[in-house]
Structure formats: C-alpha cells, structure tokens
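Down below is the structure, laid out as structure tokens.
All protein chains but one are shown at their positions in the complex.
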Amino acid sequence: MINYDYHKPAELADVFGLLEQHGAKAELIAGGTDVMVTIKQSNRSPEALISLRNLSHLSYIQKNGDYHIGALTTHRMLEQSELAQRELTALYQGASQVGSIQVRNVATIGGNICNAAPSADTAAPLLIMNAKLVLKSNRGEREVAIQDFFVGPSETVKEWDEILTEIIIPKPQGNFGSAYLKHSRRKAMNLPIIGVAVGLSVSKDSIITDARIALTVAAPTPIRVPLAEEFLEGKTLSDDLLKEAGALASSPECCSPRDSLRCEGWYREDMVRILIPRVAKEAVENVKK
Amino acid sequence: MNKITVNFNLNGEPVTADIPVTWTLLRTLRENFELTGAKEGCGVGECGACTVLIDGESVNACLYPIPEIEGKSVLTIEGVAHADGTLDPIQQAFVENNGVQCGYCTSGMIMSAKALLEQNPQPSESDIRSAISGNICRCTGYVQIVESIDMATKTQNVKNPE
Partner (left out) sequence: MTKHRYVGKSYPRTHETEKVTGKAIYIDDLKLPGMLYGKILYSSYANAKIKRIDTSQAKALPGVRAVLTGEDIPDVRVGFIKDQTVLKKDRVRQFRDEVAAVAAISPDIAQAALDLIEVEYEELPGLFDPFEALKKEAPLVHEVDARGRPMRSNILPLPWQFSAGDIEKARQESAFTVKDRVATTWVNQCCMGPSGCVAEFDTNNNLTLYSQTNVVFGAKQRVADYFAKIGLGGKKIRVRNLVVGGSFGTKLDTDIYEFICIQLALKTRRPVKILFTREEEFKALPPRQPAVFDIEQGCDASGKLTFRHVEAVLDNGAYTSWGATTPSVMMMPISSLYRVPNVFFKATCVYTNNIYAQAMRGYGNPQATFAVETAMDRLAEAAGIDPAEFRYINRNQSNEKTPMNLKITTCGLEECIQAVKAKISWDQKHGRQNGRGVGMASLIHVAGGARVYKSDGHGMRIKVDDEGNVDVISGGTDQGQGSFTVLAQIIAEALGFRPEDISFNIGDTALALWDAGTHASRHTFIAGNAALKACQKVRRQILEMAAKQMPKLIQMAIKRQSRKNPDFQPPDIDFGLFSDPDNLDIQERKVFLKSDPDNPYCSMDASQVLRQGLHVGTGESQTIMAEVFYDPPTEMLDRQFKGNYSMTYAFGTTGVEVEVDKQTGEVTILNMVAAHDVGKAINPTLIKGQIYGAVYTGTGYGLTEEIKLEKGKVMNPNFRDYKILTAKDRIPIEAVIVEKGDADGPYGAKGIGEPGLVPTAPAIANAIYDAIGVRITELPITPEKVLDAIKTKEGDAWCQ
C-alpha cells in the first residue's frame, strides 16, 4: 500500500536536512504532475516526499543581461510572461504546450527538466539557449551546462542530494530568434512525437551567424545537432540551405529516433528532416520581431 | 497511515480536516467533504473531470497532494451557484445551450470556464477552446460547450457592464 511522509520545508537548508535524513528513500516533489502519477501507476511510493512548492523565492523570471528563471517557476508563469514570449520564444512555446492549463498551473520548469523525459517540452528550447543549471546541495553549488545534464532516458547528472534552483540563459549575441515545434497527433495534452527547437542569429544580409538546433524524442536524451549547426553557420539563409540542414540532421550521424509505442522511427526521422526548415523559418521571423 | 490536519477555505468557508497524508485533494473533497461534483475520470491528470480552482487557478485535483492545500482557497462546482441557489451565468448557459449532455465532464468544464472568465471576461473562441483544452468530453464534440461559455460571457457582461 502507498504510504509516505510529506514534508513542506520553507527553506533550502531544511530541504537539505530532510534529504540527509531520508537519503535515497525520499523523493522531491514540486508540482506533482509527474511524481503523483508515477506513485499511482507503479503502486509504490518512496518513504517520504519532500515538497519544494513552498520555496516561493525560487519562482521568478528575471532579466539582468542574462535571463534567470527560478526552478519553481510554473509553466503557466512562463506562458503568461511577455518577456518570455518576446525574448525566449522557443521556451515560451515549449512551456505553453506542456500538458494542459491545469497541469501548467502547478508543474514547474525545474520538475520538467529534472524528470528528464526524452520528450520534455522545455528541454529542446533550453538546449538551444545554452542554458546553465544551478544545482545546490549541502556540499555547495555548481553550474552544469544543459548539454551535459541529460545522460539517459529520465537520467541526469543531478545527484540525489542536489536541488535545481535556477536556470540561467545567457543573452545571445546579435539578432537571435528562436522557435519550438511540438509535433503531435492532436492539439492539446500531448507528449510530442518529435520536438524541434531552432535558434538563429541572422545578419542584415541574411548570413547565419549563429545556428542552434535541438531535438527531443530523437535520441535517448534531448540533443543538440552540432553537425547541422556547423553546416548552417556562415552561410546565406535560403530554403534550399535549410532543406539540406534538415536532411543532414535526420541522418544517423546526428540523431537516432527509434520505434516506440507512440511512433515509428522512420516517421520521426522524416519529421526531423521536414520540420527543421519550418521551425528555422519561424525562428527567423522571430529574429525580425 | 499518517494523517495531517489541513486548514483551508472551501467554497467560501474556512474548514479543517484530518486527512491521510497520501490522499489527493480530489479524494478529500469526495470522501471527506462529500462533495462529489469533481469526478475521477482518469486519476492521472489527463482528462480534467476533477478540475477545481485553487486560488483562482484551475488544477487537476486528482494529482494535488492534500498537504499542499494548507491556507489555500478552493472553489468546487458546489460553490459556483449563488448562496440563494441561483445559477451562475456559466451554469445557466450550459443548461440553456445544451452544453451538458451526460454531465460527467461538466463540473470540470465549468470550473475551467470560471477560471477563464475571471481572468478574461471577453474571451475569443480560441481563448475558450484553449481554456478547456485540458477537459475531455465525448458527448458534445465541444461545440455547444464553447457556445455555452460564449453565451455566459454575454450574460455576465450585460449584468456587469464596464
């Protein structure tokens, strides 16, 4: 039967104390939309749930040169943030499509990242934004680049006693625009078949000065596509160029979409090829804005 | 099974209850408070039949751990009608426009609509559809639900012209 203690620490220090006390037998919970489902469906629970919900000081979206987003920021906050919509468009788009409004009202970006599903909607946007994750523990603090954070399906480098407290997004150089596409079978309440995020900086004469492409559900973890990015950088933007980048990104050198219950690998591969140019064009539109 | 004492505001009234720690808000409402309007359509946050408002925001009660309700303000379908029993414009509109068929999704739909109209008294059709996109209905095809919510905005605005 399911049974656990539920703790609601008010300070980080209390969180660390509880983690120390319970060790790996405790689990962190924020919005609960992943943890509560897992408990129900597995019919098993940890010894204790340590709720991060009351660390309200970790819920913010700020800009001071770089962008700082508290890990306890809900997806709904991001969805309703004009700053995010304008300047962190791909992240805004990803966050806005997580689950449903009911889910987004409680689910946090920290939870989305740390749950580390290969399909996480905030993962590809954060990857193209070169986000840095601040992890704190009793032992201190460290910053991990998001490219180094995911190591396997639902596996990250975060230690059992660490808390993700903040996501830092460095301000990109030049005119940078981003976009995220969640390819799904219907228009709401989905896990994506494939997720594509593209960020581009384009000069006035249409030279791509910075290209960033990230994919979810195309590999065991969310990934960047450096080969396709290098291919684009320095070249003049054109439909044909983007098509070539899409074709390159869909090759086995760049991604490894697999067959799963939700979709067959060949289709995912085709969608990488087809959708990257489309998302890139949208990113370019967002540069202009 | 550990119990926890929670104090919160339920449909406008302060309440206290001793609830098993592992219970969700949905189970607490249905079994402890006997408010069965919120339904368990799936139990995992994928259908919206359990939608209630917590501090004005729509939430799937089936995933909401009861210890977190401390100090919050909860509105369920049972608290939507006025104290004298007259229906809220949204409820009235659902009755008049066939927004309710089997009724199972209705509590959740009305709560999502309520959250929407509190924040956005003149939503577009697209706004309405987004607001209820986390509420599944099999009977109506959503058309008359959207029409009902739209009708409610007109009634509300007639009553409170601003």
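Quick notes
Residue numbering begins at 1 within each chain, and the chains themselves are lettered A and B in the order written.
Throughout what follows, a contact is a pair of C-beta atoms (placed from the backbone, for glycine too) under 8 Å apart; a residue touches a chain by one contact, two chains touch by 3 or more.
Because the structure is a prediction, the values reported are computed rather than measured.
Contact with the undisplayed chain is limited, among B:T24, B:S58 or B:Q144, to B:Q144. Touch with the chain omitted from the figure is made, among B:T24, B:S58 or B:N135, by B:N135.
Touching residues on chain A toward the chain that is not drawn are 1-2, 43, 183, 185-191, 243, 247, 261-264, 267, 270-271, 273-275. Residues of chain B that touch the chain left out of the display are 30, 35-44, 46-47, 49, 76-78, 80-81, 87, 91, 94-98, 100-107, 110, 128-130, 132-146.
By definition in this document, only the chains that are shown with their structure count from here on.
Contact residues on chain B toward chain A in their complex (touch as defined above): 1-2, 4, 21-22, 24, 43-46, 48, 51, 57-60, 63-65, 67-68, 70, 112, 115, 130-131, 133-136.
The part of chain A that touches chain B in the complex is made up of residues 2-6, 8, 29, 32-33, 36-37, 40-41, 45, 49, 51, 53, 76, 99-103, 105-106, 187-189.
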